[in-house]
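Next up is a structure, given as structure tokens.
Apart from one protein chain that is not included, each protein chain of the complex appears where it belongs.
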Amino acid sequence: MKRLLTSRETMLSGAILLLLALTASRFPGFIAPANLVAVFTDTSPLLILALGQTVVILTRCIDLSVAANLALSGMVCAMLNAAMPGIPVALILALAVLLGAVMGAINGALVWKLAIPPIVVTLGTMTIYRGIIFLISDGAWVNAHEMSAAFTGLPRARILGLPVLAWFGIASALLIWLMVTRTPLGRAFYAVGGNPHAAVYTGIDVGRTQFWAFTISGALAGLAGYLWVARYSVAYVDIAGGFELEVVAACVIGGISIAGGAGTILGTILGALFLGIIKNALPVVDVSPFWQMAISGAAIIIAVTLNTRSARAKGRIILRRAQAAQTEGAPA
Amino acid sequence: MSDMTARHLPDRLQSPAARLLQSWELLLLGLAIAIFIANSLASPYFLNAWNLSDATFNFTEKAMIAFAMALLIIAGEIDLSVAAIIALVSTAMGAAAAAGAGTPLLVLIGLGTGLACGAFNGLLVTRLGLPSIVVTIGTMSLFRGVSFIILGDGAYRSYPPEFAYFGQGYVGWVISFEFVLFGLCALAYYVLLHRTNFGRSVFAIGNNATAAQFSGIRVGRVKFMLFLLTGLMSGVAAICLTSRLGSTRPSIASGWELEVVTMVVLGGVSILGGSGSIPGVVIAAFVMGLVTFGLGLLNVPGIVMSIFIGLMLISVIAVPRLWRMWRG
């Protein structure tokens, strides 16, 4: 019980409720269902990327190329749609996921086969993927009028009152949650990040597991790429610039340990929602949106401080009285 | 055991010269020269003293941060907030200048703000034991965020005329003040890292922080100093950049943190800590500057040049490994 109350997820849920309550006290309309749906929808791209990043961080890696991957996938979708409006949106969507997965797999292969530190690999591919957008687009924008109605309409179409964009967020969260809790690969993510040395002893290939994590992260970035471009009806080189760090921030706030092997998908969802709510709440309570950056920075620092505090090793317990004290305090 | 016949141990297996011949720095120097020659052949405007002098501004400010960052990365930490520190420092100076502060005071405020930011990072990492990559992703948002709160979409432009010297002044002929400062910093950091006890403890910490601590090195204090230095150098870079641009916006120097890290890694510093050199970073700075400048002369846009930088970053590690796999 104590564990449940002090868990990261509970504390974060509390913080989110507090945030909603504070906002509602100034502007009750904020917690109207329609507005909450809008907030969730707005947060969905962040959520989708954060889910992929979570998987990568669980394996003790980091993927700084997700925003560039999103932008490149989005640009390819937009250009394809502009050039050949007849291609069904479903096909474009599949292509975006595939393209994203390939970019993720390139990261993963460099980490797996050449053992290059993930931060270096993704720092490099981040600039390369961004550069490629410029090469293929010549720096030009793809604007709303060049895109087909079907292309831009999908994310906004509503099913059961929720925009498709939000459904994609929900579906991704469910899928990734199922994967990490119910599949051998998902549990391998935890094993590889928690104790890579031991993972080898249980027959888990560390590099290959990391490769799959990057591929999944890439596929989700590709998906988000189409959704982003279609939703905002514009594609250019710099879309989602710097977004990779916001994605990492969502994970950190959600309690995903940067050292790997610890954290839950629920945490990531809450971390993304926390950032999304702040972003949407600031304008309605008359705080300049320029505060958003500083607040999320402070949130990251507070979150990681709390994480590290709770995870700090308590030292060996050798003395009998200390052992007795521990047994008493432990949950039955 | 002193009565046993002691075996004489030579100091070195290889002479320092032999080591140099196999070093990463030499390879990088070769690359720099090749790029230089290629550039001179590709564009008639390249071999012009004023053009070359202008080109140095592409890297001097970033390189000054890169020196401190190199030490930090060798010690096994990282600071991703450097560009955000520039924004905050620049904003602080802009506000002071708007309130009528003179150039000496502006410099003091700049260096002081940089040090304060570095101290904040350092305290979070060494006192609370937090991972530096997360802390500085956080402070990166925090520092730049404060800048945004203060400035919004506005800008500071009213700097005193003398303030322009740091980023626009020339010591003599085509030699800019910034270039001289870059040279002095390179020398200072070379001595600090390779010729002092402090530098030795930086290497020891990066190779094995626990064993360093068990050898009596005050690991936390050294790391804290390194964060301070990184903050200070970001302050110095902010003074130069603000002076050169003559204005401050909160988006100033955005994305620089990654360019600085790239410069350090390209210079042969191991991202995992424990090894690297200042000469390597100096040459890497020139390589990045030359690529940017040369491609710029050929009207290749900046974003495409970043592809080259990204490819270089990966290939400097990948190529030797592929070579070994292919041979062995």
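First chain written, first letter: the chains are A and B, and each begins at residue 1.
Assume a contact is a pair of C-beta atoms (placed from the backbone, for glycine too) under 8 Å apart; a residue touches a chain by one contact, two chains touch by 3 or more.
Basically, contacts and distances are computed from a predicted model.
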**OP:** Could you check which of "Cation/acetate symporter", "Predicted Zn-dependent peptidases", "Sugar phosphate isomerase" or "Rhamnose ABC transporter ATP-binding protein" matches the UniProt name for the chain that's left out?
**Re:** "Rhamnose ABC transporter ATP-binding protein"
**OP:** Write down which of A:34, A:160 or A:319 is the residue touching the left-out chain.
**Re:** A:319
Subject >> Residue numbers in subunit B that touch the chain omitted from display >> reply: 1-2, 4, 6-13, 191, 195-201, 203-204, 207-208, 210-218, 274-275
Original post:
Which residues does subunit A use to touch the chain missing from this display?
Top reply: 178, 181-184, 187-188, 190-191, 194-195, 197-205, 261-262, 314-320, 322-323, 330
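In the analysis below, only the chains that are shown with their structure count from here on.
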Original post:
CA centre of subunit A versus CA centre of subunit B: separation in Å?
Top reply: 30
Subject >> Residues on subunit B engaged by subunit A in the complex (per definition of touch) >> reply: 80, 124, 128-131, 133-135, 137-146, 148-149, 151-152, 250, 254-255, 258, 261-262, 265, 271-272, 301, 303-307, 309-311, 313-314, 317-318, 321-322
**OP:** Write out the stretch or stretches of subunit A touching subunit B in their complex.
**Re:** 62, 64, 110, 114-117, 119-121, 123-128, 130-132, 134-135, 139, 237, 242, 245, 248-249, 252, 258-259, 288, 290-301, 304-305, 308, 312
